[in-house]
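Take a look at the structure below.
The complex appears here minus one protein chain, its other protein chains still in place.
== chain A ==
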Amino acid sequence: MTQPNQDNWQNKVKSNTLKMAYWTGAWLMTLALATFGPVFLWQQPTISHAATIVNLLVGIGMLVANHKHLQVQDELQQKIQLEAMALTLGVVVIVSMAYATIQGDQLLNVKDTLSNLMFIIGITYLIGVFMGRRKYQ
């Protein structure tokens, strides 16, 4: 059985996934440079500002790549991603409020709130995608 577009779609998915991976890698590298550069590589604030701007610009590229990656997915994959994002958003709102309460009441001395939240976002999203894939298997 041969269909004219059968390879096109798969190639497009593969290509967009790879592009997203490259942009994500580039964003991580520029983030590391902007974070650790002032500590290990340079002292001038101008270079730090430039590194931050580069990081933001690459971040925009990563967002565009992620958007294109999602657009080329089929409708079930998009649904799985949407459900994972909804779960992540819900968890982040709940956890953020809990963090705020803890810090406001000074019940615990919670440091690095932002990096903890990033970790929770990543883990929740991964669990959401995994659950979605299992659900529609």
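A few remarks follow.
One rule holds for everything that comes next: a contact is a pair of C-beta atoms (placed from the backbone, for glycine too) under 8 Å apart; a residue touches a chain by one contact, two chains touch by 3 or more; residues count from 1.
Just so it is clear, contacts and distances are computed from a predicted model.
Note on the omitted subunit: UniProt lists it as "Helix-turn-helix transcriptional regulator", one of the names in "Oligopeptide ABC transporter ATP-binding protein", "Helix-turn-helix transcriptional regulator", "Electron transfer flavoprotein alpha subunit apoprotein" or "Small redox-active disulfide protein 2". Contact with the undisplayed chain is limited, among A:Leu63, A:Leu76 or A:Met97, to A:Leu76.
Although one chain is not drawn, its touching partners on chain A can still be listed: residues 1, 3, 5-10, 74-77, 79, 133, 135-137.
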